[in-house]
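Let me give you the structure first, and then I'll get to my questions.
A single protein chain has been omitted from the complex, and every remaining protein chain is retained in its original position.
What follows is chain A.
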């Protein structure tokens, strides 16, 4: 499984319709609506060395069982707030009381002396397109009600060589060029090629393109 995230800041709310039109020849199906929430937290510790990073990001994906990924400085964890997703072994051995809250809640309610929330970026009610090559998710992105741009998440579930994946991505980039979109941020990075974790890598790609 591979993924790439594209963020087009210089776009209009209607750009997503253009994208739909240009993809329509390749479409197998139009799938479920999706949304995501991207939050930035800042470490409030005063005596950190100036070069050490202070920002941490939490990204919640509605289309991936509402899992959240927390990323800081190339280190990430996948968390869940859904009671049904607690592994049975944890509940049976008395580790969990089977009630569960989001990591964001833990931060804002118990650790707000250490971490302060800075901004929230949201993509609501985005579209999912299935082509023979990729699953393409596109959504308009808003921050505090203001339009920020267009975000496109490309996912390939098949096991294919990296070169083949890059070709598929390039086809999408050509479509963007056809729409005369040249200026955008794109990220396909993998944090550790030897130990891939799809969700963590995807979250890191969101961070790279959305971080201002």
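Just so it is clear, a residue touches a chain if its C-beta (ideal position, glycine included) is under 8 Å from a C-beta of that chain, and two chains touch if they have at least 3 such contacts; residues count from 1.
Keep this in mind: contacts and distances are computed from a predicted model.
The complex appears with one chain absent; UniProt names that chain "Mediator of RNA polymerase II transcription subunit 18" among the candidates "Adrenodoxin-like", "PPM-type phosphatase domain-containing protein", "Mediator of RNA polymerase II transcription subunit 18" or "GPI transamidase component PIG-T". Per the touch definition above, the residue from A:6, A:76, A:136 or A:150 contacting the chain not shown is A:76. Checked against the hidden chain, the listed residues A:2, A:39 or A:67 yield one contact partner: A:67. Within the set A:29, A:47, A:132 or A:180, the residue that contacts the chain not displayed is A:47.
Of the candidate positions A:35, A:96 or A:131, contact with the unshown chain belongs to A:96.
Although one chain is not drawn, the whole complex shows that of A:29, A:109 or A:159 it is A:109 that touches it.
Chain A residues in contact with the hidden partner, per the touch definition given at the top, are 43-48, 56, 67, 70-81, 85-87, 89-90, 92-103, 105-106, 109-116, 191-192, 194-197, 199-201, 204.
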